[in-house]
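Note that this complex is displayed minus one protein chain, with the remaining chains in position.
Each chain carries a letter (A and B) given by its place in the written order, and its residues are counted from 1.
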Amino acid sequence: MLVCTMLVFIMALGFACVEAGFTQAKNTVNILFKNSVDLSVGIISYAWFGFNLMYPGEFNGIFGFKEWGIQLPTDYTSLGYAGGAYTYWTDFLFQAMFAATCATIVSGAVAERIKITSYFIFTFFLVGLIYPVLGSWHWGGGWLSQMGFYDFAGSTVVHSVGGWAALAGIIAIGPRIGKYVNGKVVDKPGSSVPLAVIGVFLLWFGWFGFNGGSVLSADAESISLVLVTTTLAAAAGAIGGWVGGYILFKRYDLGMVLNGILAGLVGITAGADKMSPNEAILIGLFCGIIVVFSAVTMDKFKLDDCVGAVSVHLTCGIVGTLAVGVLGELASWSQFVTQLTGVAAYGAVAFSASLAIFYGLKFTVGVRVSEEHESEGLDSHEHGIRGYTITYDN
Amino acid sequence: MLVCTMLVFIMALGFACVEAGFTQAKNTVNILFKNSVDLSVGIISYAWFGFNLMYPGEFNGIFGFKEWGIQLPTDYTSLGYAGGAYTYWTDFLFQAMFAATCATIVSGAVAERIKITSYFIFTFFLVGLIYPVLGSWHWGGGWLSQMGFYDFAGSTVVHSVGGWAALAGIIAIGPRIGKYVNGKVVDKPGSSVPLAVIGVFLLWFGWFGFNGGSVLSADAESISLVLVTTTLAAAAGAIGGWVGGYILFKRYDLGMVLNGILAGLVGITAGADKMSPNEAILIGLFCGIIVVFSAVTMDKFKLDDCVGAVSVHLTCGIVGTLAVGVLGELASWSQFVTQLTGVAAYGAVAFSASLAIFYGLKFTVGVRVSEEHESEGLDSHEHGIRGYTITYDN
Partner (left out) sequence: MLVCTMLVFIMALGFACVEAGFTQAKNTVNILFKNSVDLSVGIISYAWFGFNLMYPGEFNGIFGFKEWGIQLPTDYTSLGYAGGAYTYWTDFLFQAMFAATCATIVSGAVAERIKITSYFIFTFFLVGLIYPVLGSWHWGGGWLSQMGFYDFAGSTVVHSVGGWAALAGIIAIGPRIGKYVNGKVVDKPGSSVPLAVIGVFLLWFGWFGFNGGSVLSADAESISLVLVTTTLAAAAGAIGGWVGGYILFKRYDLGMVLNGILAGLVGITAGADKMSPNEAILIGLFCGIIVVFSAVTMDKFKLDDCVGAVSVHLTCGIVGTLAVGVLGELASWSQFVTQLTGVAAYGAVAFSASLAIFYGLKFTVGVRVSEEHESEGLDSHEHGIRGYTITYDN
């Protein structure tokens, strides 16, 4: 568990690299700043109240709060964790990393034009309030867990919640200047493909911790099975993204392969412990293809998602959650209906709450930088340095 | 074991970074695409048949096949793994990562001019057929293991097999345009030295899992000794590469230091559990120096290896395997002869099979891109994007 927690941490770096790699060089420092501070604000607010909103103990199933802050070491023995497989402290850290993950999903989607103060206010609400309250419905023992909803490691609880928030942000803020011109989608190439590759592989690596740790025990059989399904889904996702990208664009599209890997990972997350190897491959392949079509569809509706976050986390989060009712050990009609209920309930609340906050910000402090700042880049205006200074003049 | 498997995974990223760092910027996306898809195709084909070719159970010692696909969890208990130190699933995953490693060795060597379809066809044969069948000779309980051949974690089984395949590819495909002009070797600088450094350190990091996990138990004493020899060999390899590079080129050649690290790692891999600290240093130092001379010799024969893969993996794989007969616990004349037999047998089959496949491809679908594509770069033609877009114009 401790090792898994450390691995989940590296996902924060993975997200930072993916987002910096896929966005334009003039906004590199901005996106890295957001990801670095995000993580920090997220961890501390989760420590002060998020954790106790998400795991309130006895509660009404919809909203509960235990106490302020995390406990001192002397208290933890009374909490009786799974035969000693992990401690209260490990649990907090593991969950805090999940919460921070949820926040970083948004940052990539609305990159290159969001006002930084508004972004941090939104993050604070998402990590401190929306995510933990919604999380308590399932992992905190709330109404969805009582109903039999199954989401092993967070296809819905983490990824689609982040994805809904990202979608709300995209709608409220609008597309980047010059992204959609005369019905055409203008390509805005990211600064560094190698950086994006580093990010995706670190995410894959971190996902071993994300899914492996969600077994919440040191049972080697279960963990190793989960790692196998996770790996196969990611690999199949890559192939799905390759094929999907080739069908649509007639080229070997590395961006789609990378998003395919992430799509496969998000898709398998809900049922990683309930699928056979071939079912995992099927889910990964399907998610890898669907993510390409989702990205194209987003552009059709002029929903400008700089890094494809909504397609990866929301679309594939939903697909993966529903797949638990269709494939694997739990497959049944009633399970499918339960999964659908969970997806819908999470979607309704996460999307509408996020939309409300974003529009609230829009009509008060504003959510968007000035046109001048956007076209010249956020780095020179807000941060005073460039992301890359590769020059050999003295 | 699980942790080690995760670490071995990160080697895939390490290879991707080294190869992208050491090849030209106009082919960055291409090499990253190959490495990403490689891993995915490799894992899935290994799951479907590679694993059961490599570990066929009872067989004639040369070729055996157990069944299609990997097993469901209920079956694994009957397989009786080393007192529960790891599961069937962990074993599969660990071995699949090794197989994928073998494939990525080739991609760097033949980069910047190989046709992508031919490359994937070759990879499929290498990971799905050549590697597992050859692997079964030693690790699957085949004839070389019965003879007493010793290769702890794959100096020969993994690295030299990949190295032979790379050499066959280099011969079949020929050097890059403009690499050898009027008897001179023309330098083709890689896109990013920091990227290469990241790659080499991630490989070193992953090697802890590669060698540590090959102990195939959780015995802390054995694992920790193996990590010490691995680390000392890598460190000595760096110094060897430094010295070797300084002697030949009269400068502090970072490329040689990095290849020296990898050389030391490959060299110690065959006998990591049988060497004392000073023997590990000796092997690392020797490999670090020899890798420099090997690279220069390759160029003399106009064998154009973009990243030095043959010198690192083949030359040092052989040296390391033979070293088991010369130094450490097993050193003896008869062991040396056995080691030599194994090296020769693996070389004969891996090289001739690879050469046959590459020439088969050459005279059918072709192995090389057009001159125009090669000189303008593979990225713009096959992938439609650039690896780096670092510009501050609006």
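One rule holds for everything that comes next: a residue touches a chain if its C-beta (ideal position, glycine included) is under 8 Å from a C-beta of that chain, and two chains touch if they have at least 3 such contacts.
Note that the coordinates shown come from a computational prediction; the quantities given were computed from them, not determined experimentally.
**Student:** Identify the residue among A:143, A:336, A:359 or A:388 that touches the chain left out of the display.
**Tutor:** Of these options, the touching residue for the absent chain is A:388.
**Student:** Which of these, B:39, B:53 or B:235, touches the one chain of the complex that we don't see?
**Tutor:** Counting the whole complex, the residue in contact with the absent chain is B:235.
**Student:** Of the residues B:190, B:267 or B:320, which one touches the chain left out of the display?
**Tutor:** Hidden-chain contact among the options goes to B:190.
**Student:** Provide the residue numbers of subunit B that touch the chain removed from this figure.
**Tutor:** Counting only subunit B, the missing chain is touched by 3, 7, 24-26, 189-194, 197-198, 200-202, 204-205, 208-209, 212, 220-221, 223-225, 227-228, 231-232, 234-239, 242, 249, 251-255, 257-258, 261, 276-278, 281, 375-377, 386, 388, 390.
**Student:** So which bits of subunit A touch the chain we can't see?
**Tutor:** 1-3, 5-6, 9-10, 12-13, 16-17, 20-21, 28-29, 32-33, 35-37, 39-41, 43-44, 47, 69-70, 72-73, 76, 84, 86-90, 92-93, 96, 116, 191-192, 195, 198, 382-392, 394
In this text, only the chains that are shown with their structure count from here on.
**Student:** When the Cα trace of subunit A is superposed on that of subunit B, what is the rotation angle, expressed as a multiple of 5 degrees?
**Tutor:** An angle of 120 degrees brings one copy onto the other.
**Student:** How many angstrom lie between the centres of subunit A and subunit B, each centre taken as the mean Cα position?
**Tutor:** Averaging C-alpha atoms per chain gives centres 34 Å apart.
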